[in-house]
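With one protein chain held back, the other chains of the complex are shown just where they sit.
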Amino acid sequence: MIAYLGRRLIQSALILLGVSLITFALLYLLPADPVRQIAGRSATPQTVENIRQQLGLDQPFVVQYWHYLVSLLSGDLGRSYIQRSEVTELIVSRLPATLLLMVGAILCELVIGLSMGLIAAVRRGTTTDQTLMVASFVGVSAPQFVVGLLLLYVFAVRLSWFPIGGYGTWRHLVLPSLTMGILGAGWYARMMRSSMIDVLRQDYVRTARAKGLARGAIIFRHALPNAILPVIAMIGIDIGIFMGGIVVVESVFGWPGIGQLAWQAIQRVDIPIIMGVTLVSAFAIVLGNLLADIVAPFIDPRIKLR
Amino acid sequence: EDAVDPNAKQGGAITITYKDDVATLDPAIGYDWQNWSMIKSLFDGLMDYEPGTTNLKPDLAESYEISPDGKTFTFKLRHGVKFHNGREMTADDVKYSLDRVTNPKTQSPGAGFFGSIKGYDEVAAGKAESLSGVTVVDPYTVKFDLTRPDATFLHVMAINFSHVVPKEEVEKYGADFGKHPVGTGAFKLAEWTLGQRIVFERNPDYWHKGLPHLDKITFEIGQEPIVALLRLQKGEIDIPGDGIPPAKFQEVMADPEQKARVVVGGQLHTGYVTMNTTMAPFDNVKVRQAVNMAINKDRIVQLINNRAVPANQPLPPSMPGYDKAFKGYAYDVAKAKALLAEAGHPDGFETQLFTMNTDPNPRIAQAIQQDLAAVGIKASIQSLAQANVIAAGGDKAGAPMIWSGGMAWIADFPDPSNFYGPILGCAGAVPGGWNWSWYCNKDLDAKAAEADSVVDPAKGAERDKMWSAIYDKIMEDAPWAPVFNEQRFTMKSPRMGGADNLYVDPVHIPINYDNVYVNDVQ
Amino acid sequence: MTSPIAPDLPAAGRMPVKPRASVWRRLVKRPLAMLGLVIIAIVLAGAILAPWLTGYDPNEQMFDGLTLEGAPLPPDAKFWLGTDLLGRDLLTRMLFGARTSLIIGIVANGVALLIGTLVGVTAGYFRGWIGSALMRFTDLMMAFPALLLAICLAAVFEPSLWIVAMVIALVNWVQTARVIYTETSSLAEREFIDAERTIGASAPRILFRHILPHLLPTIIVWGTLGISTTVLLEATLSYLGIGVQPPTASWGNIIFENQTYFQAAPWLVFFPGAAILALALAFNLIGDALRDILDPTQRGRG
């Protein structure tokens, strides 16, 4: 186990290094000058040059990347060009919100998606099954911005069940998680359905029935843990998909997460923030995959970490 | 000292929302829509404007004197003004603040505004630490020596970049001063939760007795404008900082109760299309004039729900120097075609129109595209992120046409010169500059310098005339096609009090925090 | 003793051999699959025949297409699906937009599926260094922010529909590859694969003739789910300046441009949204049917 973790961590570090290099290179090639963004429109060419020099942006690529790596090793992600603060501080201040949202969203999509998939599989071929299938496609096809605003309008503005945006209590968390969860729920519902159908055909399910177990026990104790395995692997993949949607949801609900930070940084070529957020999200994805792999043996004892 | 609104009530707290983050509250650096007037409430400069107007008045300065040659400005400072940390502000602080903002290490985007102060070039080049043209005569007197007469200098003393900061606090926080601002302003920073909330509280020692009226202002960050409006309608907030989103505009204006809470005002803003004068076929003035005539500005104004007035010259109507008599190029498709034919393009030509990608800019670009198509010009649209458009504009071969919306923001100060230098003068027509039409007329540069050397306030009208003439001449060359001047529509909660012009204050955006008040206290 | 190799008696009630109907014939026999085919046919016809189906130009900003205050018009007799914020006919834009969205939803999504499948299958079948190199690369791509890549590509290339299709393909293959990888590695352990090797089957033959058909259900699930995702992703990319530029319409960017108006002008979001949903559903219906038809062990089911 420890050996496995050690190896995976080394691999993860290499992946992060690769991500940092590619990102840095792409940003370097980007034909948008961060210095102009900093300097503003009244700046004289001299001011622009001064700023460029101070940020070290006049150096060749390799030197810039090397400096970045060296300070990265000491945990320093640099200072934001536009926000003029430590990137670490900016990210740390926003990370809890994003993590919370991610946990909420994953819970939502698992609860909604898995139960939809489960019911559809158990009722395979019925109208319930078909209705759920259409519903899962609606979830996948609906633009998140609209879903978010709609939920907000109905449940916060009209019914006042939840606050209109903001951050703090669990009640703030519900609508944004739901918005993000609805998309993923569609995917999980489809996956769960097909893996559940497969499991329900297995011999051990027949054995369980032959023992005279109740339907609930068969589905939840015998079938579900087996069917959920491919879904666990999906959660690791999911984190990457979230990073795309999080910007929209965070801005609709005024959620102070790193999605908004990243979006503003991209708009204004704030390279240190883009780099920082990229690395953090890459780390999250790598970690998610690792966690998914580590959890798997607890669900299926046949799996050995190697 | 101007009078305080007699109806104003003391106390209360309001909430304002913004979509984008507040980057910094350092007056030497902050240059965004959101932080611009926040900084104005935390810090003060030697000069300021009368609330709700563009009229200059002394602020931290009690009075000032201008030498007859217009090259020496002497300011007498107000006594007993205290920083939020309790120390009294003196002339040394003024000098320190200006040395700091011009020092390249500060990386201030506003350093260029101080180019007329003696010794600026040395400081900017890193050869000197201190501006030789700023002299502390005594703790309450500071003297500025300029290299040339500068009529805009009083405005420069009013912009955020020249606001006074206490040295000890700047040194204490170093690069993080922007997160721990300490000034002399009406409010002081009480709380800053990154990415969520900024809270200002009343500065009880503010030198201007009776101000501010509010005890507390909470800025909530990261809220989608449309959601902010929903919250306003529910009474949760007082001012949506990003205004009324287009999708909600009709709804608000259709309801008399809500419409009554909307304040409309002019804005120091012009939306225009730049044409790259160094690039064929826009190197031909006839083509540029034809474009000016081809654009149906009324239709575009309609598209943005009539929230603007059609423009015919670079300066907005509320700017001194605006030429009311100027007729510009009227919408005339036939004439535009004729001009194109004269220029050798009877069948039009193909080109590109760049625009920033936030609504309504791509829509406006499409309207312009259709208008150009009507005269034969096939413009393909490049709808890009702000940074990419700015990059393309600053590249001589980058962008034939750019729709300025979303990027050419409000003037830094209400003076006609502010629309010339960086965006129409030769100084801006350099790689990385903001003169995206690459229009450089040495003649006009000279005339502009001449106008700016008319320092005597008494000759203000004469100077405005000179500027009008400059802009009229520019329009003859037509490097731009001015499209409209945006109007400001600020919506407030029912409890907000104060004169309407405080809510469309030309310099305090979105509202003048120091002077507004709420009706539901006491 | 009789010949030991006497022809086997038919097993109890074994069905008699009968000619097999072609896949197509069996597909059209299923009502749900038929519904899917009809929807796709309608969309295709709309996209191809767009200029003849409508009297409007998709980019024409009509004077009577907006109210005096600049608001779009709801559906009526003149504009069947209403107008958009520039006073253009929404139906016309959706018909023309179908071209873009079909290319994205089918071509881009298809290429992504293809790359993902190839990578996943190869990595899953060939353990050793090829497999791990491919999977490490996949991990890297998964950890890499896709939008950033898109922005950079946008800046480097002239934005166009094909660029956006390429970007989508480059971004979307990763998840498919992961899933296919897992399935392939378990398929490769199956005995019939060993049996293929003993008769001398080459790796490509085993991969394409024997492993790929078994991956079909997974490929179908991912492919159909991918349609809506990619069509919406195209809109995001257009917004970032990569991809189709205004005034070219696509279902995704019609939604994207107008999403804040979902209350003020719901038709601008509802109709294109429904179109995307219908397209994805149609492919799913066909995919579901195909999965059953192509799986010989599922014969006789519904």
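Note that the chains are named A, B and C in the order they appear, and that numbering of residues resets to 1 at the start of each chain.
The working rule: a contact is a pair of C-beta atoms (placed from the backbone, for glycine too) under 8 Å apart; a residue touches a chain by one contact, two chains touch by 3 or more.
As a convention for this text, contacts and distances are computed from a predicted model.
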Looking at what's absent rather than what's present, what does UniProt name the missing chain, "Cytochrome c oxidase subunit 3", "ABC transporter ATP-binding protein", "proton-translocating NAD(P)(+) transhydrogenase" or "Dihydroorotate dehydrogenase"? "ABC transporter ATP-binding protein"
Displayed chains that the missing one touches are A, C
Which of A:Leu29, A:Val63 or A:Ala214 touches the missing chain? It is A:Ala214
Missing-partner contacts on chain A, residue numbers: 2-4, 6-7, 202-204, 206-215, 217, 221-222, 225-226, 299-302, 306
In the whole complex, what residues of chain C lie against the chain that is missing from view? 1, 4-8, 11-15, 17, 20, 190-192, 194-202, 205, 209-210, 213-214, 294-297, 299-300
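Rule of thumb we're sticking to: only the chains that are shown with their structure count from here on.
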So which one's got more C-beta contacts, A-C or B-C? A-C
I'd like the Å distance between the centres of chain A and chain B, where a centre is the mean of that chain's Cα atoms. 38
Counting in whole Å, what is the centre-to-centre distance of chain A and chain C, each centre being its mean C-alpha position? 23
Need the CA-centroid distance for the pair chain B / chain C, whole Å please. 48
In chain B, residues with contacts to at least two other chains: 226, 385, 388
Give me the residue numbers in chain C that touch at least two other chains, ranges are fine. 151, 155, 260, 263
Within the complex, chain A is touched by chain C residues 136, 139-140, 142-149, 151-152, 155-156, 174-175, 178-179, 182, 217, 221, 225, 228-229, 232-233, 235-236, 255-256, 259-260, 262-263, 269, 273, 276-277, 280-281, 284, 302
Which positions of chain A touch chain B when the two form their complex? 31-48, 50-51, 54, 79-80, 82-86, 89-90, 93-94, 97, 149, 152-153, 156-157, 164-167, 250-257, 260-261, 264, 266-269
Which residues of chain B touch chain C in the complex? 226, 245-248, 250-251, 253, 299, 302-306, 357, 359-360, 362-363, 365-367, 369-370, 380-385, 388
